[in-house]
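All protein chains but one are shown in place.
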Amino acid sequence: MPPALRAVLGKLITTLIVLFGVSILIFCIARIIPGDPVRIALGPNASQDMVDALRAQMHLDAPLVTQYVYFLRDVLHGDFGMSLYSKRPVIADIAQFLPATLELMIVAGIIMVGVGLPMGILAARTRDRWPDHLVRVITLLGVSAPGFVWAVVLMLIFAYFVPIFPIAGRISNSFQIPQVTGFMLVDTLLAGNLAAFADAFRHIILPACALAVTGIGQSARLTRANMVETYRKPYAEMAQSYGFPAGRIARRYVFKPSLIPSLTVIGLDFASMLGGAFLVESVFAWPGLSRYGVNVILVKDLNGIVGTVLVIAATFLIMNIIVDLLVWWLNPRFRLGGRS
Amino acid sequence: MDDLTLRIRDLNLRFKSLFSDTAVLHGISLHIRRGERVALVGESGSGKSVTARIVLGTLQELKTSRISGTVEVMGRDLKKMTEKERYALRGRDISMIFQDPTSSLNPVFRIAELFHEVLKRRDPGISAAAARARAAQMLAQVSIHEPERALDSYAFQLSGGMNQRIMIAMALANEPALLLADEPGTALDVTVQAQTLELMREMVERNATSVLFISHNLGVVREFADRVYVIYKGRIVEHGTTEALFADPRHPYTRALMAAVPRLTGGGIPDVPEVSESFFDPMITHEGLREPEPTR
Partner (left out) sequence: MKKAFAILLSNPLSVLGLVLIAFVVLSAVFADVITPFPSHRGAVVDFANFNQPPHWPNIFGTDLVGRDLFTRIIYAYRVSLLMGLFVLLIAPPVGTVIGLMAGYMGPKTGYALNRLTDVFLSVPPLVLAMAIMGVLKPTLTNGMLAITVMWWPWYARLVYNITRAERVEGYVLAAEVIGASKWHIMFREILPNCLPAVITKMTLDFGFVILMASSLSFLGLGVQPPTPDLGSMVAEGAKYLPDSWWLTVFPGLAILIAVFGFNLLGDALRDMLEAE
């Protein structure tokens, strides 16, 4: 087996082990800390018979390890139980709300990379001169406030004072778009409704920007740091000695090799937007998984909490695998093996 | 004196920061004529490498560097040139070979792509195909038997000796007037280093390229250079033809340096001589040699 393939397989196995660990962690949080989940589910007015019946049905009378096995079996079948909050299967809720969050994250991720990396490149090229200092202050400010502060600031400026973007929601009520993928930007295009697409696009800009601010700051700082280090490498000096154009040196000869170590962390920043989305969605009334997550937590809907956290962890891990594959693909040394 | 490729007169260099001020070069002078191979010999930290970086014009761009004195490349004073004009020299009139060829070749580009970029310095519009043909031709000249395979490889897939040949071919592809060789191949095996130096010598002789050869290794210098400057702590201490200097080393530091070198053409860094007051004795210039007068 080629070493590269073995590395990817090893990564996959590790991920599965970690996911297994996450399920134990979530199970512990959900089953041990809060006391009696049946009481919570049925409410104080339920009779003892009802409680006992449900307890047996949920295998809560069995030892903890057995309970966990049942729990794992259900989860593997995609069964997270019923949501107390929505009175529907949790999995149906997640299927409904996850696409909106993913769509928001993808747009925010594009903004993060599209703004953050060029800022980092600029800072690295002008290191220790004023554009570098300016980028440093801006990016530090960016990571110094949580997403909800940026959401409020952007909303105040671009939705109230200069009302160019809508205040809340995914799309104006006047549009009726059949749900196919759950991604509004895709569904409007599938429906062939360009006006609706433009409207959905206007709706997603502000929340996506608010979600991206932290990531922009982090990716710009990381890009700068890794590029400054790469500028010290002999091959960067070679490019300068041979008089390659400075812009090309920065973008191709320094940025590209420096991207390989950056990418893993940028991928992590992207995946952490799953957390940031909680803050932004609630400001912009974005009907995504995060808003659902907050609601289930506030009503202590255990099945909803477990389902949401597990799905988020799985999404997070899948994204990490994708990033690892991307790094692997970008780095010819991994791809081709070769002598070390 | 139009045959002067490089003339350095009274070059001083200091690095100044908020908390320190370090003098690195104390007024060194040297010259290289067309087709001449001149060595600058000294320990690490003596100021050899920074001299090459000043000639290239890259050190001038550093905010902390303070440079005085004149550096003329082909009769043109670097200080009177704009940054753009200095930049235009690089890769066209001046090129450089480094200590470790493998880490000097960018790991995410194939050799052919790097060659293309190098050739664009002289001919900005050159097509990838034309660049490839020229690169293959250059690689054949440095005795690479399968140039096509090398061109499609990344540096990390090739041996150090192979990369050094590629580096030499790249450095000479644009027929520069001056080649700066900063400890070329020190990172390689002794035998591989000797082979590639021999190859480099043939190539520069054929093109009448001037070479500033920077090394700590007197054995290698003896094989390669016509004339030698010995540098100690930012000062030139002795200047002579290779023959005269090796037959009759006169400066105490030169003698100490020679005593420290193993007889064989050895790789690795020789033992640095014990520091002695006499190393700061006045500079010695062998008979018949002197620094040329300014062109203007």
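Details
The chains carry the letters A and B, assigned in the order they are written, with residues numbered from 1 in each.
Here is the rule we use: a contact is a pair of C-beta atoms (placed from the backbone, for glycine too) under 8 Å apart; a residue touches a chain by one contact, two chains touch by 3 or more.
Since the model is a prediction, treat every value here as computed from it, not as a measurement.
The missing chain, though absent from the display, is touched by one residue of A:Val152, A:Val180, A:Ala246 or A:Ile322; that residue is A:Val152.
Contacts to the hidden chain, counted on chain A, fall at residues 14, 17-19, 21-22, 24-26, 29-30, 33-34, 133, 136-137, 140-141, 143-149, 152-153, 155-156, 160-161, 271-272, 274-276, 278-279, 282-283, 293-294, 296-298, 300, 302, 305, 308-309, 312-313, 316-317, 320. By the touch definition given at the top, chain B reaches the unshown chain through residues 18-19.
Quick note on the criterion: only the chains that are shown with their structure count from here on.
Separating the centre of chain A from that of chain B, both taken as means of CA atoms, is a distance of 51 Å. Those residues of chain B that touch chain A in the shared complex are 56, 58, 63, 87-92, 95-96, 98-100, 103-109, 117-118, 121, 154, 156-157, 159, 170, 180. Interface residues of chain A facing chain B in the complex, by the touch rule stated above, are 128-129, 233-235, 237-244, 248, 252-253, 256-257, 260, 330-333, 336, 338-340.
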